[in-house]
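Of the protein chains in this complex, all but one are displayed in their positions.
What follows is chain A.
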Amino acid sequence: MDNTEATRRLHTKKQTLDDAYAAPANFLEIDVINPITHGVAKKRYTDYEVRMRTNLPVFKIKESSVRRRYSDFEWLRSELERDSKIVVPALPGKAIKRQLPFRNDDGIYDEDFIEDRRKSLEGFVNKIAGHPLAQNERCLHMFLQEPVIDKNYVPGKIRPN
């Protein structure tokens, strides 16, 4: 008698067909792609396209694409460390050594280095954007969706709707 109770089929709430076949409510994809090195000689810098697609209500824009450089990621990390409650993941290194002269390769403009950095930055931003406690930080929204980062912004939280 005990055994049948243990293995009896459970009565569960029926899932609507809408819910079963709708797009998942957790759709969030962020890619860090298309590294481009601008400028010449000593005035060069590399930036990356940060492309985002989502259906999360907390993000106002459902598809966005902005260009960001390494120092922008550093800015985002320090803002989150200060304001949010999360343990912010580490960024790929600053590669100071690569910026010294007399190298055999292209230093920080070396293809392989840029590719490694790109991958690491992609992991970094995905990890943060999916975190429930960081998702509503204004700095993250500005980083992902504003064409230009306004460093004089007012830090704070974003409410959905």
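Methods note: contacts are C-beta pairs under 8 Å (C-beta built on N, C-alpha and C of every residue); 3 or more make two chains touch, one makes a residue touch a chain; residues count from 1.
Here is the rule we go by: contacts and distances are computed from a predicted model.
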Name under which UniProt lists the unshown chain, selected from "BHLH domain-containing protein", "Vacuolar protein sorting-associated protein 26", "glycerophosphodiester phosphodiesterase" or "Trafficking protein particle complex subunit 11": "Vacuolar protein sorting-associated protein 26"
Omitted-chain contact residue, chosen from A:Leu56, A:Ala95, A:Ile114 or A:Ile149: A:Leu56
Contacts of chain A with the absent chain, listed as residue ranges: 2, 5-7, 10, 12-16, 19-20, 22, 24-26, 28, 56-58, 85-87, 126-127, 130-133, 135-136, 160
